[in-house]
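Missing here: one protein chain of the complex. Every other protein chain is in place.
Labels for the chains are A, B and C, by order of writing; each one numbers its residues from 1.
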Amino acid sequence: MSTQSESRFELDTIRERWEPRIERFKRGWARYTTHKMGVIGLVILVIYILWALFPSVFAPHEPAWKAYVGYENTRWTAEQSASLPHPPAFGDPFFAPLGTNANGNGIYTLLVYSAKDALYIGFAAGLLSSLVGVPLGLISGYYGDTWIDETIQRIVDVMYGLPFLPFLVVLVAIRGVNTTNIILGIAITSWLNNCILIRGETLSLKERAYIESAKVAGASDTRIVFRHIMPNVLPLAFVFLAQDAAIAIITQASLAYLGLADFTANSWGIMIENVKAHGYIYEAPWWLIPPGLAITSIAAAFYFIGFSMEDVTNPQKE
Amino acid sequence: MASDDPEPIVEVQNVSKLFGTTQGVTDRLLGRDPTPVRAVDGVDLTINEGDIMGIAGESGCGKTTLGKLLVKLHEATHGTIEFDGKDISDLSKTERNEFRQRVQMIFQDPFESLNPRMTVFQSVMEPLKINDIGAGYQDRRDRVKQVLNDVGLAPAEAYLDEFPKELSGGERQRVAIARALIVNPDFIVCDEPVSMLDVSIRAGVLNLMKELQDEYGLTYVFISHDLSLIRYMCDRTAIMYLGNVIEQGPTSEVVMNPKHPYTEALFDAVPEIDPEAERHRANVTGEVPDPRNPPAGCRFHPRCSNIIPPEGWAGSQEAFRRVFQFKSRVLQDDLDPEEATENAASESTDAILERGLALELPEEHSLDAEASRSIDPSVLDLPADAERTLREAAERLLEGDFEAAKAEVEDEFESICERENPAVREAGTQVTACHLYEEEAGEPVAPGVSD
Amino acid sequence: MTRISARYLGKRVVVSYITLLVIMTLLFALLRSMPGTFLASMITPEMTPEQIARLEEVWGLNEPLWVQYVDFMVNYQTGEFGMSPTRRVPVWDVIVRRLPRTLILFGAGFIVAYIVGPLVGMYLGWWRGSRKDKSIFASSLVMYSMPSFWVAWLFIWLFNYELGWLKSTYMFTKFPEFEWTIVTTLTDVLHHITLPLLSISFVGWVGAMLVMRPSMNNVTEEDYVFLAQAKGLSERTVMIKHAARNALIPVATQAIVGLAFLIDGSILIEQVFSWPGIGELIVSSVLEKDYPIAQASFFMLAVIIIVMRLLTDVVYTYLDPRIKFGGGQ
Partner (left out) sequence: MTLLEVNDLSIRYDTGDAEVHAIDGVTFSIDRGETYGLVGESGCGKTTLAKSIIHLLDHNGFIESGEVWFDGTLPHWEDENGDPRREIVEDDRYPVRDDGMTDLAQLDTEQIRDIRWRNIALIPQSAMNALNPVYKVGDQIVEAVLRHEPHTPEDEAHQRARDLLERVGIEPDRADDYAHEYSGGMKQRAVIAMAMACNPDMLIADEPTTALDVIIQDRILDELDELQKEFNVSILVVSHDISVMAEICDQLAVMYGGKIMESGPKTEVFQQSANPYTLGLKNSFPTVKDEQTDLVSIPGSPPTLLDPDDECRFLDRCPFAVEECRSSHPPMYDVSAGEESRRVTAENPQIHRSACYRVDELETMRTEASKEETWQATTQNR
């Protein structure tokens, strides 16, 4: 008897637990789609995710492809070499819709293959800074006006006194230039905003009568934090995650520009840096503009998503 | 409604609650001194089983803080609160769990007191879950349905999966009541439970609360600023002012036969629905002072119409009240000689006197000679030496020597009301904290004995 | 400015000073954990161990760590930044020459960004939800997403290379054909600073706008804005005098974060335009492993941020009369 009723009980619990959430999500989604900006952001993001997952489907060549010679290991003629970087060419003398760089690699191909790097850095750094910032903000807010809060806030205060980019430069210089370190560095400097904002939100949530009501009902601190505060804070955390991702991608490009990047990787930031390194800023706009636009569009996509979500999760509008 | 042999269920003894006593590290480093707010200050209160105890007062008087102390949302800074004979600040884990089940609270704002991300079912069931009551999901669901029916949300199924924002204010407050009732409590603190509700809905919730009291055998504390609601709901009433309970007793007595001048003013100020009713305006001056820096002695004395003249005061009480105001204004730099003499016809010290002795009162309480914030001192029954002192002070003010003016009045016109905080004394069927009743009552009494 | 008491200001200075000390400690730890000692660049393979030891002695590296730390803290506060191992000149001299240039560029950028940002934020917040708001907001987010150095290049390409209007490198003309008078100097600097300034503020203003817009939107629901309308004031007066003035208060708080963001921006921009400031210095010195210079530049940037934060505090008190620093609440 017991097993049957137990499983039924569990099933009911699951249903009871998830039904309202699913409904909430549906409603949220319906409201999200009313934001044109958010939908555009999502579309851009999906395109880049597809690029990252299946680059070979979207790119005409492998990254190793070179103009005129393809994958052959032969040398260019002087004439061919002089024509590089080559403006967009559609099958004559080769196919490179956005032209090539000075090494003869197709710009469009590189663009597609670099999407992975940008998304990886964006998500990893965003997640990491949320993972540090959100819990600290929650703790700081929930124990507001105690020594715990005070300590965290003093740390944040000091960190705000640091010039971020120089700090990153030094950090990456110490730890070695590779993607992981860049992500770590970005996360270390960007959790501050999350922490402060989540703290503020928690502080105001803490004063709500329903928190007091839960206390009167006998709820423990953990229950209050996880059942009553967290669900109200998490949507906001996602908003910050999106913004952090955007900042991380731009920052990584900036570091690459300063010469602090893993130059073996494919990355939009490095592509721009190469334009300068080869001295083609004025002569090869087809090389300079696309990677910049790619960075802009993915960062903008993250911002679009973030701000649309902020609107959706704004409790005043629910 | 009170039972014949009242058993105290809650006893509050000399309880105080101070806010803002803690300091941050930087504050300490920088040597900032905290100025605590004495939200509740030395309150004694006994609540009998089966009673509805009303706590009334203006905003900032500490009534909500007192309510939260009773349910242990705040810890008292001083004093003890006993629930069913046990000090609630000193409970074992099991006792604390029991306390949490037996004592519940209903909050003011039904739009805030329910988690917007939880359904009605989840909200009402939460206390069961926390206290591990009920055998399994189905049992709990049944209990929830029953309580929802009890609070008038029928059929319960229709409400179970609703979110708070889909409900009206009245419905939300009923859900909040259901949430409090589901653990079968004995004692519920209701903090302004209907103040956010519309009038036509309000009566329904109030009546429901009365019905449930019988059904569930409840004791209520009913906190409200609305005295007519207190009158409607409560058996006994305590009036609070600046953290003190200044009067308590049976509701009808407190309302119809108030002892403390503040209580009297408070009830005078309530407008009447009957347009023909003859109503008095409240005979008080000024506004509630800053609770960070409450007046010495009786908290109410700066506004009181019945302030007691010192022994040997030759004039009338009316005159003393004005003289005392004059003194306070001088001491607080509130009397600006330039303003006073600017558009006055008479000589300047007269002008200052005329202005400083005037009280800002509703027409029915001000003297005939008192108009547009000035009064002719000669109509007051002012002893000659008092007038001399006042003139001296006015003279100093004119000279711009404010310190000397203060010195002039500082040690004069001392009332017992500003010196001593009155003890709680019996007066009629009530107990009250006012120096007026010192002589007739004799010894201070313990609260709650007066029944 | 009567609301801000000298005592409060004193306290703020003390707190800022403590923050600076903590940052310096961090800096010390950071630079000591650089791979190799900061002498790495001076040590050549043909040096004998004795020579290396002598070098270390000269640079104070043979002392115990805590002595180095104390020396560092004391020296830095007296402006004693040591010698640059690569340039062979006192670090102080290099910093002092470069600091004003950074201040000019960064300061101008800050001012432009915090005039444009709140202004646009004010309009968008007032007309929140309108078509105009939506399109301008989306476009400014796109601007915010652009890597500033890339924008700078586009500007250079357009205004310098294509149109030839403005200069793209340095702060002054290197070998001028004109006399240095006040007028020519100013025009010359203007010629040089416009593009970098444009590049910094192109991205920088959005941060302030992002705070002003919702703040403005909240303020429009306040009763005093409603009352101002009921008074019969014109829409402009209500928007600027009553709404925007209040909405500015959170922007002052945001400026603390925005500052760091703009400093980052100006470092990149200095790099692009070879603007001879601290930012350019810090990057090149890190790459050259000239740690004393990197350290000192970092320190100077931290000082700039901390001083600016202090100023923000003052502005804050000016904006919000409810805040009385130094007294109770």
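One rule holds for everything that comes next: a residue touches a chain if its C-beta (ideal position, glycine included) is under 8 Å from a C-beta of that chain, and two chains touch if they have at least 3 such contacts.
What you see is a predicted model, and the numbers here were worked out from it, not measured in a lab.
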Touching partners, among the displayed chains, of the absent chain: B, C
Identified contact with the non-displayed chain, of B:Ala135, B:Ile273 or B:Ala384: B:Ile273
Residue, one of B:Val12, B:Leu45, B:Ile88 or B:Val284, that touches the chain absent here: B:Val284
Residues belonging to chain B that touch the chain removed from view: 58-59, 168, 170, 198-207, 225, 227-229, 231-232, 255-256, 265-277, 279, 281-282, 284, 287-288, 334, 336, 339, 360, 362-363, 373
Interface residues of chain C (partner: the chain not displayed): 222-224, 226-234, 242, 245-246, 319-322
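By our rule, only the chains that are shown with their structure count from here on.
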Of all other chains, the one whose Cα centre sits farthest from chain A: B
Whole-Å separation of chain centres (CA-atom averages), chain A against chain C: 25
Contacts with two or more other chains, residues of chain B listed in rising order: 26
Partner chain A, residues of chain B touching it in the complex: 22, 24-26, 68, 71, 73, 96-97, 100-101, 103-105, 107-109, 112-119, 121-122, 126-127, 130-131, 136-138, 161, 163, 165, 176, 179, 183
Chain A to chain B touching residues, read off their complex: 5, 9, 12-13, 16, 19-20, 24, 145-147, 150, 154, 208-210, 212-220, 223, 228, 231-232, 315, 318
Residues on chain C engaged by chain A in the complex (per definition of touch): 19-20, 22-23, 26, 30-31, 33-35, 134, 137-138, 141-142, 144-151, 153-154, 156-157, 161, 256-257, 260-261, 263-264, 267-268, 271, 279, 282-283, 286-287, 294, 297-298, 301-302, 305-306, 309
